[in-house]
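One chain of protein is taken out of this complex; the other chains stay put.
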Amino acid sequence: LEEAPMLAEQVAAGELPPVEERVPSNPRVIDVAESIGEYGGTWSRAFKGPSDRWGPTKLMEERVLRAVMDADQNISYVPGWVESYEANEDSTVFTFTLREGHKWSDGQPVTTRDVQFWYEDVFQNKELMPSTPALYTAAGEAMKLDFLDERTFTVTFAAPYPLFLTVLAKESTGKPGLDRPGFIEPFHYMKNFHPKYADEAALAAAVEANGGQKWTDLWGDKGQIHAWWFNPDMPVLTAWRVATPPPADTVVMERNPFYYAVDAEGNQLPYIDRVEHRLFQDNEALNLMVVQGEIDLQSRHLNANDFTLFKENEDAGDYDVVTWTKASTWTIYPNLNTPDDTLRGLFEDKRVREALNIAIDRETINELAFSGLGEPRQAGPVTGSPFFDAELEKAGTDWDPDLANALLDEAGLTERDSDGYRLRPDGKRLSLVIQTRHNPLLPVLELVQSDWAEIGVEALVRNLDRTLVTQNVETGEFEMVLDAFDRSSIITADPVRFLGRYGFAHNYFKWWSSGGNQGIEPAADHPIRSVWGAWESAQGASSLDEANGYAQDMVSLFKENLWTIGLIGETPAIYVKSDDLKNFPEGLIDDDALRGIGLAQAAQFYFDK
Amino acid sequence: MRNADNLLEIENLSVHFQMRDYKLHAVKGINLEIKPGEVVGVVGESGSGKSLTARAILNLMPRTAQTSGSVKFKSRDGVVSVLDHGRESKEMRNLRGGQIGMIFQEPMTALSPVHSIGQQVMKTLTLHTDLRKNALVDRATELMDLVQLPDPRGMLDKYPHQLSGGMRQRAMIAMALSCNPSLLLADEPTTALDVTTEAQILNLIRGLQEQFNMGVMFITHNFGVVAELADRVTVMNHGIVEEKGTIDEIFYAPKADYTQKLLKLIPRLPEYAMADSTDAVPAKPVDATKKPEAEEVLKVENLKMYFPTEKNWMGKVTQELKAVDDVSFTIRRGETFGLVGESGSGKSTVARAILRAYQPTGGSVKFKAPDGNFHELTELQGDRLRAMRAHMQMVFQDPYSSLNPRMTVEQLIVEPLVNQGETDTKLMREKAANLLLKVGLKTDMLSRYPHAFSGGQRQRIGIARALVTNPSFLVLDESVSALDVSIAAQTISLLKELQDTLKLTYLFITHDLSMISNFADHIGVMQKGKLVEAGDTVEFFANPREDYSRRLLNAVPIPDPRRARALRERRQRELQTA
Amino acid sequence: MLWFIVKRILWSIPTMVLISIATFIIIQLPPGDYVTAYIAELEETGESITAVEAAELRASFGLDRPMIVQYWDWISNIVFYGDFGLSLDWKLPVSDLLWDRIALTLMISTLSLVLTWIIAIPIGVYSATRQYSVFDYVFTVLGFLGRGIPDFLLALVLMWLGFAYFNFHVGGLFSPEMADAPLSMAKFWDLLAHLWVPVVVLATGGAAGLLRVMRANMLEELGKPYVETAYAQGMGEREVVWRYPVRVALNPFFSTVGWALPALISGDVITAVVLNLPTTGPLLLRALLNQDMYMAGGFILILSIFTIIGTLLSDILLTLTDPRIRHA
């Protein structure tokens, strides 16, 4: 085992145990992408504000298990902070074993007590978690945890739940502290802030000092204690831990001396000592940092539009532009729940949806708005995904305005007004408001607008504030919205896009997901019910293969109904990488279901000096 | 210099203005010289170029003026040819204020509105003397005292808008005299001063002139003042010098027709009112001139106007200046009420309070409108006040500041008509043109702006504006003070004519007792905010009751150099014996 | 004067109450709340929460209570404890966040403000006294160039030119390697090298305005007779101009200068955003967009207090500089 030079001094001074005592006896071995690295260096990147913890989070988050992708884009799962995980035959009981000698970043051992604490005092605490997240339930019942010994625990469901592990590898929001994956809490630290364990007066004082009123203000959604990003004292399992938290303008993360992974030669990871995140407010400021060579590695907030700009300044800034493929497809969602009945009727008519689809000249959009770097396609699983469907990818993408016109005529939209626009059955002009929060995509919509004008459909483009669009989508007050169809690599990890959420049938989805308490009930024969049915079957399947089969059915249903108007997808995800930074793999799939940059295993990046 | 003795030599000075399609020759090649210790009186028609000549000496012409000729001044460091130097040059800077003092004709506008009197006077002192700090304040206070301003120390902290016309004029005089200049350019410096103050100021100038051998160019329309002060006189008309000569030559052997005409028109106090009259019992004028008693038009009762001068921290007034204190008088239709008195005694304030330019502190003003009813002016507001104002007009003491600088003469004159709803522009224009002619101006001036006129011309524009609506009541505040005697006479007769035909009523504020004696039916005398005497004009001039009134009458300058000299000598003798 | 100030302070109490209520209402005018903004942010990152979770979140932030209760909670904490509450977004006390950035904000905005004045007033005076001279035209054109190009674009262009043609390091206030270095001469130079862009950008926009206003007012005053008097007293041109008309011409400047006070604290948002300056302005912008109501509300309240103080200061300045107002 090798010692990072940065820590050698502390070890010599006796402040830190030697590396052998810090690393589990059975550490995780991470395969390097190119070569064994060198220690040291600071990785500079940029962040946009307090909520932009997603960037730092994804580059180093730890999970029970995590996805890895090889050079042939084959996706597989490996254990994360557990030594092993195992499911029983019918996927009702899952057994996890912790690593021997694994330590929190403050040197305290990681045991099942930490898991038990999470389960009993957080997960089951009604003040922190008034309701149970659906992903921890099966057949309507919450999971049960049993602790066999210091290192082993089991999770038991009332019904088969084969997708449990897949979900765990992706899902990151689970209360409290929202952005943190569940399952483990540093008991020795957090107990100081839990009324069950803490001294009442001391806890009250801590709450007061933090400007809160209740103990949950310290811990829950309002608190900082529990958020690694804000609290440097919080013990973590990740490769780095925050040293200078926000609101500093430069947030600094430092290596975790107790990180549990090594490279093939036994060097404790990570190689890089420090990660610095500089605050920026506007994307152009970030672009300037990039071309000036101030960024060592970053993709977040970089836009494919700027590809040429970045490319041309590669030499000036001593960096390379490396691309991955984005799993998302820019998609216009017609709202099947729009309050306008006539319009809803039209949207429910597949001929209309198909006409709107094929009226669009996606080649031109790709050429003009994406410099030809993307691919005209329909919303659906990305190339390389196990659920990829070549037919869906091309469904409705053949540009054929004549056929589109014919389809609309067939759908009864034959009347036109003096400007040449078609009239709806109620005599009003067929005009569709497309909302979007993506400023850079306005040119795309301008092109769509002129394409649709050719078939007598008026598109009104409205660029709105992000929150406003979200609010409109939440309430269903929209006609069409342009957004990314994402999470389309491992769709079983998070299939909400297919189920209608935040897109073509948000209110139907709400009805379904709330068990009929909220939202709008679709007609009994509405095809969306079959999608939900397929997903329910997948969740309740007894094996992963069976579940995946049902998921594939969902994809087929999607293809059949053509609910969305996908435009361009598989655009390059731009990574700006400093010339010195090594072991960054090229050509992976950038998707949240695969945890974005996390797929590249940041702990093994290094600087070649 | 042609003559080494001369302090100032003006040779062939011409000034013209390029108007759009013609040249306006304001000064046409005049020559003038002043010796040290000499007072040269400059008299002449209003608008004849007197002020421009004075400004040329300082090289401070309006920027649009084109000047030719030469002006040579013997400064302490040698002869300076003024016009050869730039307006802002260092040479000029040395002369101005220090060696050449200038009293501008219109002191009301000539002072900076945002600096206190003290700051402005002391600025000249710091520029040209070594006085600093306390010595500076002391000297400034002394100057205030010299020009007869009350509360000299307190005066330093006042701002121009808090002072009466005469007070501002005196502040201006103090500024000009502060550095004991070797040449004083006094452009009608006593127009706003009552005769007693005027006499003292003249004394002061004479004293300095003797003490420092100061040369003085004294522009005035008041032949009494000329007679009192001047050694030589220059008479100007239409931009040329009509006649030059010693004072006696001009008064007793005038050659030019214009001079003769002027001398004939000089208003004089009635003989019976002359202080040095040897007649013990003056012959009273014939009673027939007296008009029959007419109805009352304006009743002023216990009028008070106080200005706060000090406030405590709560904003409560702790000390106030009683500018008008309990003044009552009545004016009858078709009459002229002459208001005279000390400078700063509250005359203008009375006028303004009557017309509700100020809200009086107390008292009542009743005005009989043409509808035959009395209206309490102090209580009117808004439209009703405006309705009353249609029957009243005022000619302001300071013509310059009362004319909107951005309006042409035509706009200014017709404005009251427009306000009354008149829309016929042609008719209005004709009226305006006629009025201009009546007050001795030319109709081609209609499209000029106020700043392009001489002081007297502006005053006449003010009169024309006041007359255009034929108001039934007119306040004239020092309205002919800047006019030469001939135009003043013409204006007065115009006013009289209007009064006779239209039964106009005038409140006439003036310092010119000689003029008012021929014009007013009743006279009121103000002192320190109070109306100390009021009564029939003849009565007043024959038998002034109050001590102050007598002093006023005594101090009237007499437009007769010999008599003035005799009087001066007599007074000096009296002083010595006393 | 003292009473005047006391009276104004009394007046400001109802004004503040009104402002605080209006602010609180207006902040909540946009549909949705912080949780909606939070959902939007999650969506953008490929995450989601359920409707139930959203409701729980609202409850935990107290967003589900009636507005009046929320208002009282907020304002009473401010009035009685000086506690501006927790920022929902940063999960930190609002006051901490503001204090953190206020020093730098004040420094930059004061610097650019003072620079604006130092540049604009003399040039305005010069332009008026030398109307239609070459320099008058030059400054006019430069001024309007600064005004006609959005600050944002100007900053970008300057930075790009600096980077592409002069190899300057631009953006932010320090180079990355200097940011954490201890205070030193080198760091100071580094700061100066970065500061010129924001200062130029901020100054050009503001200076053009003040310059033209000064010029206009000076032209109005220069023809007045009292200027002649000043010359007749023997003053040189510069002294005449600066002592007399400038004082009168500054009236519009004094009328509104007090409102520079709140601007000093918030800084220029757009420029700060593009130049990546760690000032308070972007913080407020972010808070408003994310509906971080305590952060936004507290900040706006502070700004309005300074607006009120600024008006008072302006009025005091006006009375001090112009006796005609003082005695009115």
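We just call them A, B and C in the order they show up, numbering each chain from 1.
As a working rule, a residue touches a chain if its C-beta (ideal position, glycine included) is under 8 Å from a C-beta of that chain, and two chains touch if they have at least 3 such contacts.
The rule is simple: contacts and distances are computed from a predicted model.
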Hidden subunit of the complex - UniProt protein name among "Hydrogenase assembly protein HupF", "Oligopeptide transport system permease protein OppC", "Glutamate mutase epsilon subunit" or "Nucleoside ABC transporter membrane protein": "Oligopeptide transport system permease protein OppC"
For the chain not depicted, the shown chains it touches: A, B, C
Listed residues C:23, C:175 or C:229, member touching the removed chain: C:23
Listed residues C:5, C:69 or C:141, member touching the removed chain: C:141
Option from A:449, A:537 or A:556 whose C-beta touches the chain left out: A:449
Identified contact with the non-displayed chain, of B:376, B:497 or B:569: B:497
Touching residues (missing chain, whole complex) on chain B: 18, 20-21, 63-64, 108, 113, 161, 352, 355, 357, 386, 389-390, 392-394, 396, 398, 401-408, 410-411, 415-416, 419-420, 429-431, 433-435, 437-438, 443-444, 446-447, 449-452, 465, 467-470, 497-498, 501-502
Chain not shown, touching residues in chain C: 11-12, 15, 18-19, 22-23, 26-31, 140-141, 144-145, 147-150, 152-153, 156-157, 160, 164, 208-209, 212-213, 215-217, 219-220, 223, 248, 251-252, 254-256, 259, 262, 270, 285, 288-289, 291, 296, 300, 303-304, 307-308, 311, 314-315, 318, 322, 324-325, 328
Contacts of chain A with the absent chain, listed as residue ranges: 284, 287-288, 291, 305-309, 311-312, 363-364, 367-369, 371-373, 431, 433, 435, 439, 442-443, 446-447, 449-450, 460-465, 467-468, 471-472
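One rule holds for everything that comes next: only the chains that are shown with their structure count from here on.
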Distance between the centres, which are taken as Cα means, of chain C and chain A, whole angstrom: 38
Chain B and chain C: spacing of chain centres that average the CA atoms, whole Å: 52
Approximate Å spacing (C-alpha centroids) for the pair chain A, chain B: 89
List of chain B residues in touch with chain C within their complex: 55, 58, 60, 87-88, 90, 93-98, 102, 104, 106, 109-116, 120, 123-124, 127-128, 159, 161-162, 172, 175, 312-315, 400, 451
Contacting residues of chain A [partner chain C, same complex]: 44, 49-51, 54, 130-131, 133-134, 172-173, 175, 178, 211-212, 216-217, 220-224, 227, 230, 246-247, 249-250, 276, 278-282, 284-285, 288-289, 291-292, 294, 437, 465-472, 474-475, 486-487, 494, 496, 501-502, 510, 513-514, 518, 591-593
Sites on chain C touched by chain A in the complex: 30-32, 36-53, 56-57, 59-61, 83, 85-86, 88-93, 96-97, 100, 156, 159-160, 163, 169-172, 176, 179-180, 272-276, 278, 282, 286, 289-291
